[in-house]
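The complex appears here minus one protein chain, its other protein chains still in place.
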Amino acid sequence: MAATRLGVLSRLLVLILALALVIGPHAAWAQGKPIRIGEINSYSGVATVYTFPYREGLAMALKEINDAGGVLGRPIEIIHRDDKLKPDEAVKAARELVLQDKVDFLAGCITSAVGLAISAYAKDAKVLYFATHCQTSRLTWDDGHPYVAHTTNNVNQYVRVAARKAAALPVKKWAHISPDYEYGHNMWEEFSTYLKKLKPDVQFVQQNWPKLGEPDHSSYVTAILQSGADGLFSSLWGAQEIAFVKQARPFGLFDKVKFVAPAVGNPDELDPLGKEAPVGAITTGFAWYDAGLQKLHPKLLDWTKRYTEWAKAKGLKDPQPKLGASWGYASAYIIAEAIKRAKSTDTDKVIAVLSEGFDMDFPWGKVQMRGCDQQAIPPQWASVVKLDAQGKPFIGDVEEIHGRDVVRSCDEVKELRAAAAAKQKK
Amino acid sequence: MDWLTSLFPWITNGPLILVQVMSGLSVAMFLFLVSLGMSLIFGVIRIVNLAHGSFYMVGAYLMVTLVELLPERAWAFWLALVVAPAGVALLGGVIEMALLRRIYHREPLMQLILTFGLILVIGTLVLVVWGTDNKSVSRPDVLAGSVALLGHPFPAYYLLVLALAPVLGLGLWLVFYRTRWGMLIRAATVDREMLGALGVNVSALYTQVFVFGSWLAGFGGALAAPTVAVALGMDADVLITAFVVVVIGGLGSFAGSFVAALLVGLLQSFGILIFPAVSIVLLFAIMAVVLIVRPWGLLGRPEDAH
Partner (left out) sequence: MLVGLAVLPLVAPAFFVVLGIEIAIVALFATAFNLLMGYGGMVSFGHAAYFALGAYTAALLAKKAGVAMLLALAAAPVVAGLGALLFGVFIVRLTATYFAMLSLACGQIVYTIIFKWTGLTGGDNGLLNVWPPVLFKSPVAYYYFTLAVVGASLLLLHAIVTSPFGYALRAVRENPRRARFVGVDVRRHQLLAFTLSGVFSGLAGGLFAFFNGSVFPDFARFDKSFEPLVVALLGGMHSFFGPLAGAVGFKLLETFIARQWPVYWPLVLGSVLIAVIVLLPQGFVGLVEGRGWRTRPARPK
């Protein structure tokens, strides 16, 4: 008797569960208490050229997710805060979001300093933080911990792709120009060590460390010309790199050296450069308009159109997709997926999912969220700067190299963390 | 000598040293152009115009808009180069008459903070009007290429800058020391009340000077626009540089600004050959040394003790 009653009860339970599962994901049920994400980024001043497209990519993905019923039957709600490009402001905002707005997760960052600062706070406050926009490798490697996950690629991945292309060039003597702060040093360090490993006979003949935001680089250009280098690596970005290219060109620099510049292929630099773009430079931009790439990833064209419409409707002055927009879009889906897999917004459960890792398909290819360091490993693209018939620059000869083919292995990350911990103790 | 050549392989390469000197000089001339207006306004009105970099930025953005609007002809660039700074001069005039004029009698501090407020206001307005994207202007075709300098290419556009800056400096000097207007302005810096008592309209004189100083800032921005990215944040970079040059040279001294610009440009140019990471330290190190040894700058006058 007892056994059958139990059987009926359990069957009833299964039925209810199944019903819940069928009905659960529907929009009507998405009215539950929203999952709140506190997002901190630079939304005033200089960095808005990157953060506005990023924010729209994020918003578009969230709209899609919520329209499809949200996650765990709950919509995702995002609260943005401006960090004014200052890490102390970011920490303050993070604290406020956790204490006052009771967010479930933190997200955001554009500078490495901000990312590392929020990460340190998250570790201390035991809140899970998704770094979405900054690229320093230290986040998940040297200074990694369970409470931080990085949803976009890190410096190591795209610099190694650039170094791989650089190693294939008939160039032995390299010079570099990098802004004199952590990011610039990190870039040069990664590039030079990997290049040396791939091609042991390269020489590094000259270094240039202009300050971040230096307006005039003429003296650096002539110094590079004097050094006898036949290759130049640049970790400049944005307005500073535009200025450098415009100033270097009439000195004949790009006729004398092969130019490798990861950032130069992005539209925020190529479009203003126009016909002054450094044709032939090797770069790592996001060539969403490339026919080959669209063939490789059939869904890319459709995403591009949807994003452009979205950005236009939101009043962005330049609605074309940017790398940042794809990062924002991917980040939203990765966060949602982690919560979905954890079946809970509980920090420890989501961390458990992240530490196992998972793969996701995006319109631009497969992104691996690696478990050992909670680091995203997306596809990377090496390309070459070209001019079209109207004299408008674009990037072509796109070659896809997946991040997992170049990125440091889990064992190497372990070593980095051990070294960082030893340094901390000392 | 061997150790020298092994340490600095470039030292025996005459033509390259020449190119290095020339690039240092063009850096210096940009610095001079940028600092001239700031120096002028301080020299006469005794205001350190912190919004100087903002005026420079507006000049560059106006240049972008004008070149976009005008037909693609050879003269368009030159017309824009004239009109853009005029727009900035107008802006300067409005600000002087609406705001600054009301507080000349107050502590110098108030004027400083007011111009600091202007930085914030103008910076936001530029973002709202022109958006966040980086912009750029092409050099006019005549000056787009390079000229050979002992077999090494050198940007033709910099020759324009190398010529214009000293001419402008000299012109200013002539205006100040050879015209009646210049004489009045110099008189105003010494004793404003006395000049007023003599029946000179000092208030109009101040407006003229501020307008002219704004024009210089706008001209610097318009002229530099083809060599940089016109972008948010250029105001702060320029302000700091101009400020340091003006302080090293001596507040209010044209010749001082010229000497300081040369000093900074050339030290930077050769400094980076020896210490590649010197750039970030250099400006303020020179400034500190000068201020400790000669607090009123290389060619400035000591301030009258109250």
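Going by the order they are written in, the chains are A and B; count residues from 1 in each one.
As a convention for this text, a contact is a pair of C-beta atoms (placed from the backbone, for glycine too) under 8 Å apart; a residue touches a chain by one contact, two chains touch by 3 or more.
Here the structure is a predicted model, which is why all the values come from computation and not from measurement.
K.L.:
Quick one: which of A:Y121, A:Y147 or A:W364 touches the chain that's been left out?
P.N.:
Result: among the candidates, A:Y121 touches the missing chain.
K.L.:
For the chain that's not shown, point to the residue among B:I17, B:L127 or B:A156 touching it.
P.N.:
B:L127
K.L.:
Which one touches the absent chain: A:G57, A:G70 or A:P87?
P.N.:
Residue touching the absent chain, from the options given: A:P87.
K.L.:
Need a quick check: the contact residues on chain B for the chain that isn't drawn.
P.N.:
Answer for chain B: residues 42, 46, 48, 99, 102-103, 105-110, 112-114, 116-121, 123-125, 127-128, 240, 247, 251, 277, 280-281, 284-285, 287-288, 291-292, 295-296, 303, 305-306 touch the chain left out.
K.L.:
Name every residue on chain A in touch with the hidden partner chain.
P.N.:
Listed in rising order, the touching residues are 43-45, 48, 81-82, 84, 86-88, 91-92, 95-96, 99-100, 112-113, 116-117, 120-121, 123-124, 138, 181-182.
Note that in this section only the chains that are shown with their structure count from here on.
K.L.:
Would you pull the chain A residues touching chain B in the complex into a rising list?
P.N.:
Touch residues, chain A against chain B: 45-46, 48-49, 52, 180, 206-211, 213-216, 218-223, 225-226, 238-240, 242-243, 246-247, 249-252, 268-269, 271-276, 317-318.
K.L.:
Provide the residue numbers of chain B that touch chain A in the complex, in ascending order.
P.N.:
My answer: residues 10, 13, 16, 19-20, 22-24, 26-27, 30, 123, 127, 131-136, 138, 144-146, 152-158, 224, 226-234, 236-238, 241, 265, 268-269, 272-273, 276-277, 279-280.
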